[in-house]
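Can you keep this structure in mind? I'll have questions shortly.
Here the complex is missing a single protein chain, while all its other protein chains stay put.
Naming follows writing order (A and B), and every chain is counted from residue 1.
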Amino acid sequence: MAVRHEKDGAPGYALTTLESLIAWGRKYSLYPFTFATACCGIEVMGAFGTHYDLSRFGAEVVRFSPRQADVLLVAGTINYKMAPVLKRIYDQMLEPKWVISMGACACSGGFYNNYTVLQGIDKIVPVDVYIPGCPPNPEGIIDAVVRIQKIIETGAPRAAERWPLK
Amino acid sequence: MSIVLERLRERFPAEVVSTHSDFGDDTALVRRERIVEILAFLRDDPELRFDFAMDLTGVDYLGEEPRFEVVYHLYSLEKKRRVRIKARLPEDDPVIDTAVPVWPGIDWYEREAWDMYGIVFRGHPNLKRILMYEAFEGHPLRKDYPKAKRQPTIGPEE
Partner (left out) sequence: MAEPVEITANVGTPDLQAEPMLINIGPSHPATHATLRFRATLDGETILDLVPEFGYLHRGFEKESEAATWTQVVPYTDRLNYVSPLMNNVGYAMAVEKLCGIEITERCKYVRVIISELSRIIDHMVCVGTNMVDLGALTNFWYFWKPREEVYFLIEELCGQRLTTSYTRIGGAMADLPEGWTDRVLAVCRGVIPECIADVNALLTKNRIFIERTMGVGPISAKDAVSLGFTGPCLRAAGVPLDLRKDEPYLVYDRFDFDVCIGEAGDTCDRYLVRMEEMRQSLRIIEQAVAQLPGGPINIDDPRFILPGKPQVYENIEALMNHFKFIMEGVKVPAGEVYSATEAANGELGFYIVSRGGGGPYKIKVRPPCFPLFQGIPHLVKGQMIADLIATLGSVNIIAGELDR
């Protein structure tokens, strides 16, 4: 049961204790599916590495099967050939799921404005958090994961619930 | 003139249209009819021994006739030399014989030239699209293909 409230001017939802407990568990054990196609994939590997260490935030267990993953981390350029693959992977994930769009290419096509690059994955999947940068620092990825954790914690509506945009 | 271009001119006097060595690269523009013989000669001749096909690409000289050009870059491991062979193809008939019998490694380069430019390689074992998806229409690297053309996507409505 969610009750709408305002805090610091930002809308949010207050959760019941059980839901808060579930949200707490969920946010600290995110299973990312790293859909890493290009250069951003190398920075994802850096984020999971020992220096930046994403496992401090609980998102350590990387699952390469969409059935087992929570968060779809799209890192890299998606072109028209790859787009159906991405959509299929997204559809195969189970609810609740979140999508992080990492890097300029995934957010909006990057500086590739041509016949082959999809100008942003939000044309085909709903995105919760966008990370700008080309490529973003691994700290950007950590920031995105923390934002997803905030979304889970406050019970804010996921992007998938507002999709498709009319 | 370098030994490569000399030998080529000597052996195929009617086929070699022009040669140059600008910027240090030996280049020969040849007719497309006997291209396989020319390439096989370059590979097998004991003075030349071009055993590596390093690159094959097409170039679109829109506005010129013949419009397309197929460019082969070859390297000789033994003699440590390079040569560039070019052949022009007209717009209405961009067909040239495949070089796969000479170097099997040139297979995918020819597929890419077909995909990007629409240059047909006669006799190629598998001339299909390689970089673009199969249902793609058009040949993107041609100069008259608009750069920022969007393609159909599957979206939430579908």
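Basically, contacts are C-beta pairs under 8 Å (C-beta built on N, C-alpha and C of every residue); 3 or more make two chains touch, one makes a residue touch a chain.
Because the structure is predicted, anything quoted here is derived from the model rather than measured.
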Practice task
Looking beyond the chains shown, say which of A:30, A:59 or A:82 touches the absent one.
Solution key: A:82
Completion exercise
Per the whole complex, from B:22, B:65 or B:92 the residue touching the absent chain is B:22
Fill in the blank from the handout: Cross-chain touch to the chain not pictured, restricted to B:104, B:123 or B:138, is B:104
Problem - Chain not shown, touching residues in subunit B - result: 22-25, 27, 51-55, 57, 59-60, 71, 73, 77, 80, 82, 84, 103-109, 116, 129-133, 140-141, 143, 147
Practice task
Considering the whole complex rather than only what is displayed, give the residues of subunit A touching the chain that is not shown.
Solution key: 35-39, 41-43, 45-46, 49-51, 64, 76-77, 79, 81-82, 85-86, 89, 105, 111-117, 134-135, 137
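What we mean here is this: only the chains that are shown with their structure count from here on.
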Exercise for the section: With chain centres taken as the means of their Cα atoms, state the distance from subunit A to subunit B in Å. Expected result: 44
Problem - subunit A contact footprint on subunit B (complex, rising order) - result: 132-133, 136, 140, 145-151, 153-157
Exercise for the section: Enumerate the contact residues on subunit A facing subunit B in the complex. Expected result: 80-81, 83-84, 87, 113-116, 118-119, 123-124, 163-164
